[in-house]
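Only a portion of the chains appears, each positioned as in the full assembly.
First chain written, first letter: the chains are A, B, C and D, and each begins at residue 1.
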Amino acid sequence: MPPLVGVLMGSKSDLPVMQGCLDTLTELGIEHEHHVMSAHRTPARVQEYASTAEGRGIEVLVAAAGMAAHLPGAVIAWTTLPVIGVPLASGELRGLDSLYAIVQMPSGLPVATVAINGAKNAAYLAAQILGVKHPEIADAYKAVREQMRNQ
Amino acid sequence: MPPLVGVLMGSKSDLPVMQGCLDTLTELGIEHEHHVMSAHRTPARVQEYASTAEGRGIEVLVAAAGMAAHLPGAVIAWTTLPVIGVPLASGELRGLDSLYAIVQMPSGLPVATVAINGAKNAAYLAAQILGVKHPEIADAYKAVREQMRNQ
Amino acid sequence: MPPLVGVLMGSKSDLPVMQGCLDTLTELGIEHEHHVMSAHRTPARVQEYASTAEGRGIEVLVAAAGMAAHLPGAVIAWTTLPVIGVPLASGELRGLDSLYAIVQMPSGLPVATVAINGAKNAAYLAAQILGVKHPEIADAYKAVREQMRNQ
Amino acid sequence: MPPLVGVLMGSKSDLPVMQGCLDTLTELGIEHEHHVMSAHRTPARVQEYASTAEGRGIEVLVAAAGMAAHLPGAVIAWTTLPVIGVPLASGELRGLDSLYAIVQMPSGLPVATVAINGAKNAAYLAAQILGVKHPEIADAYKAVREQMRNQ
């Protein structure tokens, strides 16, 4: 099956945090792929990936970045799919910079922002969004919520 | 047709800002309803509304609140639908308080946060999310983006 | 004797900090109980606990949470007892998020907020409040203050 | 009847905001008095007032101040009654300075802090605290909450 979620991160060094997103997507049974690409170092790759994602069957994008975190915004610039942004706490400002750079998007181009370093929640939000269309994903997320209630 | 989007706000005084969300949903042709209810003053109404929304055909929820902005979190606590949070700039901290109170959600219970006072973007994000399932909504949002490119 | 103070925390991981509250209540001779429950993961438990606390003889509630710290607000939503909120410094924003999310409550629903990680002070504030009614608790707190003066 | 609540403010210019506290206490039927005194300009008056308040029948103190807001802390230094602190948004930092100066109290000397400019909530918190001892005050606050639910 082709992946439904594309997970992008600005740097290889983001993987330890973002592994939480990938693992959670796997636990929820959601097909996904992930790539390292940078809004600044490799803008052509971002453009190529984001503008073709919908055509390849991707339904939700996750983009994580730190500091002047432009990756989520660079992705939404080239797609109309929902883009989930994960502000990472790299750098001296501990993610305050990336939070502002991701959440304060201009009118017409929202990024669905989760908590600083909220990698797992990006996966859960993807599940909520996909669950609107895919009942089995909605059920997988409902099972997680049920577990939370019982713990 | 029943509404696909439920727009909640914590106070009647939030309506002038949130009218931008309602108008944008209308422009996009998305059926919606809106209600004033408070996570603190009327928690039973929030529980009732949020826990029955999916059964009534709602697919995406928008919740807007200012200051110690608990409404989006109170809604996600009772539903597994995607919840879009709008931090409002009421109070002396100009929305920094509501931004933190909405975006910094714990693992498992994400709120898809947009910019401070980002009422219109809550509507556009709802359109992106609904567009995954409803092609006509995806098309309506794509038309908005096309207009943006040409202006 | 039934407990006079109910101490709630959003996660088991909050216990090391909140132990300071429990120990101080014990030192002051104040009967208390504590529970882990989450405004988001287990809202029904919070509702049940908070709405029945007064009937079971609880006179003061303490609620501690980090990040988008909704627990104190979720408690006050279901009770008219005084609720003391403890912002915890979990997460990348070191408690600035939880401080704002606890202290900036809307009109009519105050949370008596103490310092970030101020677990002991939540106990002392409970003693001050209970001391209005219970002279022996007022005396216990006065003894602590006397000790402070002499050290 | 002697007053149960003493409301202090650091400057006459604080009265327009703090009138909300006085009016709410009146609406709740709580006897109160108010005075202007400064932790810095008139420390002897603060000492005199705070150290004799309990003896005169005061059960809860409210102290409001802006900027380097020391009044609540100066009051708690001389009493063991509960002290509610109201950070005022005077000055260029809009109350961020007074919030920190009031809420971040050291161990043993809590101030029950409410929102920036939260004058009304200081009155409601006083009602919650007094309600532990005085059933009619508890009832008055419960009536307010009931009204909130029905609006």
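Here is the rule we go by: a residue touches a chain if its C-beta (ideal position, glycine included) is under 8 Å from a C-beta of that chain, and two chains touch if they have at least 3 such contacts.
In this text, all values refer to a predicted model and were calculated from it rather than measured experimentally.
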### Message
Considering just this structure file, the complete complex holds how many copies of the sequence, given 4 are shown?
### Response
8
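In this text, only the chains that are shown with their structure count from here on.
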### Query
Both subunit A and subunit D are touched by which chains?
B, C
### Summary
Between subunit A and subunit C the C-alpha superposition rotation, given in steps of 5 degrees, amounts to 90
### Summary
CA centroids of subunit B and subunit D: separation to the nearest Å works out as 36
### Query
Which subunit C residues sit where two or more other chains touch them?
38, 41, 67-68, 91, 93, 103-105, 108-109
### Message
Going by the touch rule set out above, what shape does the chain contact graph take here: line, ring, star, complete or other?
### Response
other
## Note on the structure
Pairwise, the chains that touch are A-B, A-C, B-C, B-D, C-D
### Query
Okay, in this complex, where on subunit A does subunit C touch?
89, 94-96, 115-117, 145, 148-149, 151
### Query
Which positions of subunit C touch subunit B when the two form their complex?
10-11, 38-41, 43, 47, 67-70, 73-74, 76-78, 91, 93, 96-97, 100-106, 108-109
### Residue numbers on subunit B that touch subunit A, as the complex places them
59-60, 80-84, 99, 103-105, 107-116, 118, 120-122, 124-125, 128-133, 138, 141-142, 144-145, 148
